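Moving on to subunit A:
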Amino acid sequence: MADAKPLIQVKNLDLYFGAFHALRNVSVDFHAGELVGLVGDNGAGKTTLIRVLCGIHTPTGGEVYFDGERVRAFHPKLAIDQGIETIQQSVGLCDNLSIARNFYLGREPVKRILGIPFLDFAKMRGEAKKVIRAFGLRDNVSVDDEVERLSGGERQSVKIGRAVEFKNRVVIMDEPTNHLSVREREHVNELAVQLRDQGLLVIYITHDIFQVHKLADRIVIMENGEKIEDASTDSMTADELEEVIRQGGRQVEKMEA
Partner candidate 1 sequence: MKHATQLAAASLLATTALAGVAVAQEKQFRFVMVSHIGSNDANMGWLTESLAAFEEKYPDVTTEYISTNNYSVQEHVRLLEQAIATRPDGIAVPIVDNDAFEGPLRRAIEAGIPVVAFNIPDSRPADERIPYLTYVGGDEYLTGLHLGQYALEQAAAGNIPAPTGIVCASHDAAHQGLKARCAGMQAAMEGTGAKFEELFIGAEPAAARNTLQSFMQANPETNYIFTVAGWSSPWAWGVANDMGLSPDVDNEGVTVMTVDEAPVSIEGIRAGHLLAANSQGFWLQGYAPMEWLYWNKTLGYEPKSDILTGPVIINADNADKWAALVRSVFGDQEYDNQNTW
Partner candidate 2 sequence: MAAASLSGLKPIVRQHSEVGVILIAVLLVIFFVATSGGRWNNSYNISTILQITATLGLMTLGVALVIGTGEIDISVGSTFGIGALIYLYFAIRIDPVFAAMLAVAAGALIGAFNGYLITRTGTPSLIITLGTLMIFRGLAIALTSGFAFSVPYKERDGLTYFILGGENIFRAGSFSGVNTGFLWLIAGLVVLTIALKYTRFGNHLLAVGGSADSAHSRGIRVDRVKIKAFILCGALAGLGGVLEAGKLGSADGSMGRLMELQAIAACVLGGCVLAGGRISLLGALIGVFVLSSIQSYLVVMAVKPQWFMVLLGVIVVAAALGDRKLRHWAVRK
């Protein structure tokens, strides 16, 4: 079902934060219509990797290709323009802005009055309300309320709703089920599968190998900034993969020593 030609191709990626070597020679391909689980312990480099893909970090070395084109400038704006949407753990919402404003942050619709582009509030409110209600926002919370007043799950709903609403090619989910109830978690996971079925590339980041193994087509495991495993879920069981994480972790530690 996946295309032969990769949608995103990462080649020999290196990234330093000052003296800290965050990504070490990472190479990996992602195809459209694929749900890839990106797994690893805290600090393994998975979030750093996807932050390169969505343009937040510029790599120190190596190449990234999108749709066969070499990516030369890294900025979230460029990534979003190309259709890469990211649902991140800690960032993405501004506490001081209303839900509607957050929903459209960075791609606000405008309506020209006397040639001046004013924000199209009617559209912003209407759309945001429709989508977010579908994701289970309480009725007593208005889209004009500040995001600050939402619970963790509700905040996640806003981010996911936003990612789904704009028709994209890639959806990256960074620990999307943190802070969620069991029911909400199932809903998010169903959505991830749905998006994949619509032909999108979905990259799903988690440290829960068992959860993602049920959903994903392929699992990529990272450790200490390196890719240590890349296998389809048909070829390895969740238990085997967990063993890889254990072993891999140890191997790398030995190498360090």
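A quick word on the picks: all candidates are chains of the complex that A comes from, given by their letters.
Some notes on this structure:
Here is the rule we go by: a residue touches a chain if its C-beta (ideal position, glycine included) is under 8 Å from a C-beta of that chain, and two chains touch if they have at least 3 such contacts; residues count from 1.
From a predicted model like this one, the values you see are computed outputs, not experimental measurements.
The candidate from 1 or 2 that touches subunit A somewhere in this complex is 2. For subunit A in complex with candidate 2, the residues that touch the partner chain are 54-56, 75-81, 86, 88, 90-97, 101, 105-108, 110, 116-119, 121.
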